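A protein chain is absent from this complex, but the other protein chains hold their places.
Right, chain A next:
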Amino acid sequence: MRDVVIAGIGMTPVGEHWEISLRSLAYRAIRAARQDAGGLQPQALYVGNFLAIDSSRQANLACLIADNAGLGGIEAMTVEAADASGAAAFHVGYLAVASGLVDVVLVVGVEKYTDALGPEQESAVAQAMDYDYEVMQGLTLAAQAALVMQRYLYEYRPPREAFAAFPMLAHANAVTNPYAMYRRAVSREAYERAEMIADPLRLFDMAPYADGAAAVVLTTPERARDVTHPLVAVRGSIGAIDTLALHDRPDPLAFEAAYHSVQRACEMAGIRPGEVDLFELDDAFSIYAVLSLEAAGFAERGQGWRLAEQDALGLRGRLPILTMGGSKARGNPLGATGVYQIVEAALQLRGEAGANQVPNARRALVQNLAGPASSAFTHVLERYSG
């Protein structure tokens, strides 16, 4: 397998982009990533997207996006793994370059959540679950997270307020991220006052769904030698699944796919999970951030919430997470989220994260989940030094 580097990154602000079409949103991120990559010509496009086939009535999205971006004739396909589609597309892009088959790959994660409204949106997003046996019982992704959270509270008895630390951290970090949807701090009082979405899950325990697109250009170090900014190497890239339905798991708090993908990605990179400078985990729900920390081995089972109390997770802590605001405050563009995480980690490793810079960030662990870690894709990224 060849070395693979990220030669270019680009993204749009996350938000409600009523006025921008699905194809144009993707194009904005593509244009930025291609400019950043200094004119490398992509030979393949892999699109991460979750909802377009339902909410936008659009199949073969990758063909449309490549066509609209003036990339006629190249290979293009969409990669779908619900809200882990972005990282799944990045993984496919990595494989294409690493295998030697393709020299320059473009990966774009794009989501137009606002193409559907209200209950229709809830239904579209619910398709991440087992349709026959979860969705048909009236379950939503938020309610599914609430089932996990309720059980966690029952088994481990953390104080209910312990979860507040995660949205508070995300919002604090998003204040200085120009691409974030919510650039304001959230107080503990606001967290506790917020409406109940699905008991015990409150409004701030859930990342808000939104529109957005993020893109990267992947290539070999040789092909990227004329790029003027630092390169980021992909050292580990692994996906794993659990049961799709939450109810089929012997232990729904174990997040086994998250565990296995971290273990194998770190093994591939030749490191231990502790040997990273930041962890861009998936905070689609605050309980999932806690379980991801536990599954990656950064805390004992039932103790993940304590890391936030010890202030270990801030930009200057020993394990910074959600460094640009995470899905909670950057916004959660579902099938694009995994690519946003990669772009944000790349900014950190290039030393270009501005006020959000993690000091001397050399290596990052990045993990994107579908639902309650039904699928997990974990990447180890490193500042490339030849």
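As a convention for this text, a residue touches a chain if its C-beta (ideal position, glycine included) is under 8 Å from a C-beta of that chain, and two chains touch if they have at least 3 such contacts; residues count from 1.
In this section, contacts and distances are computed from a predicted model.
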| item | value |
| --- | --- |
| Name under which UniProt lists the unshown chain, selected from "PqqA peptide cyclase", "Transcriptional regulator", "Probable septum site-determining protein MinC" or "ABC transporter permease" | "Transcriptional regulator" |
| Contact partner of the left-out chain, one of A:G73, A:G138 or A:P359 | A:G138 |
| Which residue of A:S123, A:T176 or A:Q303 touches the chain not shown here | A:S123 |
| Selected from A:A84, A:V232 or A:A245 as touching the chain missing from the view | A:A245 |
| Residue of A:L22, A:A174 or A:L201 touching the missing chain in the full complex | A:L201 |
| Contact set of chain A toward the excluded chain (per top definition) | 119-120, 122-123, 126, 132-140, 142-143, 146-148, 150-151, 154, 195-201, 243, 245-248, 252 |
